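Below is one structure, written out as structure tokens, with a few remarks after it.
One protein chain omitted, others in place.
Moving on to chain A:
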Amino acid sequence: MNAHISSAYDRDLEGITTLIMQMGGLVEEAILRAANSLANRDVEMAEAVRKADEAIDALEEQINEEAARTIALRAPVSKDLRTILSVLRLSASLERIGDYAKNIAKRTSVLVEMNPVPGADTALRRMAREVEQMLKDTLDAYVRGDAELAEVVRQRDQEVDQMYNALFREFLTFMMEDPRNITACMHLHFMAKNIERMGDLTTNMAEQVIYLVTGEMPEEARPKGDKTAFVVETG
């Protein structure tokens, strides 16, 4: 894409992209640190994740303001318009993902007081890493304008869903085995669900990148892997 005749316009758009990347970086870090704080029973790190969410929220606000300013002053059209529409949605998704990370950190502070559920921490950390990788690839796809990479991310969400399904069954089993596990398992289950939702939001972001690059939202349904709504019984 050629440069604008008005170079200040290019600087404005680049500025917004930089803010999105900053926000994305903070959110990636929040996901990993939330999962690590659980695995390492690190209450201080969990507290740090909760604190860091303020910076993410502040960036979202800043991005919204910059986007509104650009719409008012530049009347963007075509790809420029799609860029502005996309950053608004990307920042909203990032903010939600940040909230989920914060929620995981909050539950970690409670969970450290309880007996660990075997294997759960590692499984959640693996799931969180997968989502963080998806997010990283989505942000790369955004910066490079790479719709193919975004499509790959979009397809990857079913892996996260499958991890979540497996954990869901595991937690059910633990709870049935010993009711004293219920509190911990409920918290862990919410964490798993949070990560699964992060995956969905990341997928939405990937679709936004496809829209930004191609001008069209992907139409074909992506594979969905969350089957837990249909679980009636477990062994």
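Rule of thumb we're sticking to: a contact is a pair of C-beta atoms (placed from the backbone, for glycine too) under 8 Å apart; a residue touches a chain by one contact, two chains touch by 3 or more; residues count from 1.
Following the convention adopted for this analysis, contacts and distances are computed from a predicted model.
Novice: Of the candidate names "Electron transfer flavoprotein subunit alpha", "Phosphate ABC transporter ATP-binding protein, PhoT family", "NADH-quinone oxidoreductase subunit L" or "Cytochrome bc1 complex Rieske iron-sulfur subunit", which one corresponds to the UniProt protein name of the undepicted chain?
Specialist: Missing chain, UniProt protein name: "Phosphate ABC transporter ATP-binding protein, PhoT family".
Novice: Give the residue, chosen from A:L81, A:M114, A:V143 or A:L172, that touches the chain omitted from the document.
Specialist: With A:L81, A:M114, A:V143 or A:L172 as choices, the missing chain is touched by A:L81.
Novice: In the whole complex, not just what's shown, which of A:S6, A:N115 or A:Q155 touches the removed chain?
Specialist: Reading the full complex, the residue touching the unseen chain is A:S6.
Novice: What is the set of chain A residues that contact the non-displayed chain in the whole complex?
Specialist: Touch set of chain A with respect to the missing chain: 1-6, 9, 75-82, 215-216.
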